[in-house]
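Below is one structure; the comments refer to it alone.
The complex is shown incomplete by one protein chain, all other protein chains being positioned as in the whole.
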Amino acid sequence: MLGALYILAITVEGMSGALAAGRRNMDPVGVIFIACCTAIGGGSVRDVLIGNYPLVWVANPLFLIIIITAAMLTIYISRWMRYLRRAFLILDGIGLMTFTVIGVQKTLALGHSWFIAALMGVFTGVFGGIIRDVMCNRVPLVFRAELYASIAFAAAWLYIGLLQTDLPSWISVVITIVLGFSFRYAAIVREWELPRFYYRHNSWH
Amino acid sequence: MLGALYILAITVEGMSGALAAGRRNMDPVGVIFIACCTAIGGGSVRDVLIGNYPLVWVANPLFLIIIITAAMLTIYISRWMRYLRRAFLILDGIGLMTFTVIGVQKTLALGHSWFIAALMGVFTGVFGGIIRDVMCNRVPLVFRAELYASIAFAAAWLYIGLLQTDLPSWISVVITIVLGFSFRYAAIVREWELPRFYYRHNSWH
Partner (left out) sequence: MLGALYILAITVEGMSGALAAGRRNMDPVGVIFIACCTAIGGGSVRDVLIGNYPLVWVANPLFLIIIITAAMLTIYISRWMRYLRRAFLILDGIGLMTFTVIGVQKTLALGHSWFIAALMGVFTGVFGGIIRDVMCNRVPLVFRAELYASIAFAAAWLYIGLLQTDLPSWISVVITIVLGFSFRYAAIVREWELPRFYYRHNSWH
């Protein structure tokens, strides 16, 4: 099940990257590149930071083929994309939770602490989008808008907590994804946001 | 031969980085830094992604000295640079092919698949320029203009194909570099470009 959700997640993130590339008028090279960075950048950053080789897509390039296909398709269906806004927000929320759970699992499996596992769950979920935004020359969205990384962090801790119970492992996954996604969906619909920090002075550095 | 071409390639890429730094009015620290990132960033990203330690320039810092020298020289000869435009485009094309061949070789030597080897060939050729552009706060050129990464990708597959034949290894290298470079040169002269993807709507993410 997590495998199927992972493929859904990289597809959605890849399409998000392709659209961001389209907003910068990139050619197919840029579209594919940004799509791949968005979809697998989070997991790659996680694995490089904890030294977990080989990277998933290096061992299994099929994932890249899926992302590249999704990216090219996005170019052709982009004109209808705005009508699919809600569907994509939902899929993106499920993808975020999937990435988070996978990130936590992989990090715990290497024997790291709960805190690092929760952090790596968040990294898996959000770092692809950060790389996408940096390569598209804009301030990463995840730092400015909506509840996104914070929900991933809470979901990661929920999942770690559930793993300490006697629940079957797949039930812990389902609970985390359903609850995390519901919270994320509520945050979108009700436009929950964290207060922003405004600082105006030129700094000492 | 590949060793000499590699030194040519890092020199040219280093100079490209130094000029990009000059366009942002950087001081010598920035010039050297951007030059080094441009010249060895691609190979470093490749080696970090496939866990191939130690990195080339860590084991052999002489390459850094070459790049730093090229960067400092670029500051002094920059006023004549515009007259050398064509010469540099040629050297840059040769450098791109050299990086691609080296990237494929190193990745295959570690036992990775052809697809990953071709991808790492492209990464070796283009990721230095991506880092240069991100650090200079602009959308990477390679995502928007000309045939560049796509030619590197085609050349990588050509080289992998030639490696399956009975040709002596150095002949495969020569064929790849000559053909790849010719195609790149034609792309510049005839201004071949891939169609761009335009997307205007604010997205679901």
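Chains here go by letter, A and B, matching the order in which they are written, and residues are numbered from 1 within each.
Basically, a contact is a pair of C-beta atoms (placed from the backbone, for glycine too) under 8 Å apart; a residue touches a chain by one contact, two chains touch by 3 or more.
Computed from a predicted structure; not experimentally measured.
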Q | Selected from B:L2, B:I66 or B:M81 as touching the chain missing from the view | A | B:M81
(Q) Please identify which residue in A:L91, A:V104 or A:A149 touches the non-displayed chain. (A) A:A149
Q. Of the residues listed, B:P54, B:P168 or B:P195, which one is in contact with the missing chain?
A. B:P54
Q.
Which candidate, A:M1, A:A109, A:V139 or A:I171, sits in contact with the chain we can't see?
A. A:V139
Q | Where the unshown chain meets subunit A, residue by residue | A | 48-51, 112-113, 115-116, 119, 130, 134, 137-140, 142-145, 148-150, 193-201, 203-205
Q. Hey, which subunit B residues sit against the chain that's not shown?
A. 16, 18-31, 33-34, 44, 48, 51, 53-55, 58, 61, 64, 75, 78, 81-82, 84-86, 88-89, 92, 129, 134-137, 141
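Please note the rule applied: only the chains that are shown with their structure count from here on.
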Q. So how far apart, in whole Å, are subunit A and subunit B when each is placed at the average of its C-alpha atoms?
A. 29
